[in-house]
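Here is the structure we will look at.
Here the complex is missing a single protein chain, while all its other protein chains stay put.
What follows is chain A.
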Amino acid sequence: MSVLVYAENAAGKFKKSTFEVVSYAKAVADQNNTNLIAISIGDVAADDLAVLGKYGAEKVLNVSNDKLKNFVNQAYASVIAEAAKAQGADVIVLSNSFSGRGLAPRVGVKLQAGVADGAVSLPDQNGEKFTVKKTAFSGKAFATVELTSANKVIALTPNSFKVVESGNTAQVEDFSVETKESDFKAMLKDIVQSTDKVSLPDAEIVVSGGRGLKGPENWGLLEELAGLLGAATACSKPVSDAGWRPHSEHVGQTGIAVSPNLYIAVGISGAIQHLAGISSSKVIVVINKDADAPFFKVADYGIVGDALEVLPKLIAAVKEYKASA
């Protein structure tokens, strides 16, 4: 039996989270002394497909036709499940991305497989049990889930496994699957890219603002800092509720959960619901004028000061650092 990984692309290009998930799937395959097969759906250039070998894929199945150009989870799930059957794969790995969340459960049902979504570590396959650690209670805890079915689906949380280059070369082959008309009922009308900014769930650095920024007119400071650091911007719930920023930037228990290498919280006090969504960040920096703000209790580094006074100085410091680097 082998491991099959779905290599997700965005507009024909693989993202860092795809290389993470392929690296992770390679490690799962190594645990079982088996091979790793990747599947790509949509238009990805042949050279880019072969690059998946660098991260451990021995074979890349390329599924490319006009009908499957755009993501439709019903049809993509059919293709992945059929590929798993054809290749004899019993472990299927995907990213717990926005698209992966729609795919993994459908693949799971098709293959009668247990699904561990939000996975944050490699499976433990010692002994009889196959267990995976996943996020629970919005980052306030982790749960270890045992998958008891013969087939298993794992959806990996972005930024929870490092990209590993193993230097293999991948053999790329075309793969075709008969698709049902009924799999294409959802019709794509438009794609609206919000901006050229860094995508929040994938971001390695997130710069986030709260009510301490005092109004939407001050967000330029946060965006300038984010731009200098190559970071995504985010906000607390009161900020999105007030309409200062879009809901898509709201990080927390009822917003997006993030796990970047660096989370910089500016003018956010650190309500339990906000902390739940960011607690798996590797390093947390807090800037707040209230020295008793709960956020300082979970922060690694902090500055006690008014956001609007500290931010310009921090921006100047980053510029200086970049100029000297």
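The definition used in the following text is that contacts are C-beta pairs under 8 Å (C-beta built on N, C-alpha and C of every residue); 3 or more make two chains touch, one makes a residue touch a chain; residues count from 1.
We adopt the following convention: contacts and distances are computed from a predicted model.
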item: Among "Branched-chain amino acid ABC transporter substrate-binding protein", "Electron transfer flavoprotein beta subunit/FixA family protein", "Gluconate 2-dehydrogenase subunit 3 family protein" or "Nitrite reductase large subunit", UniProt-listed name of the chain not shown; value: "Electron transfer flavoprotein beta subunit/FixA family protein"
item: Touching the absent chain when the full complex is considered, from A:S2, A:N32, A:S64 or A:T254; value: A:T254
item: Sole residue of A:L213, A:A234 or A:V286 that reaches the chain not shown, by the stated touch rule; value: A:V286
item: Hidden partner interface residues of chain A, rising order; value: 10, 15, 71, 73-74, 77, 97-99, 101-106, 108-110, 112-118, 129, 131, 134-149, 182, 185-195, 197-202, 205, 229, 240, 247-248, 250, 253-255, 257, 261-262, 272-273, 276, 279-280, 282-286, 296-306, 309-310, 313-314, 316-318, 320-321
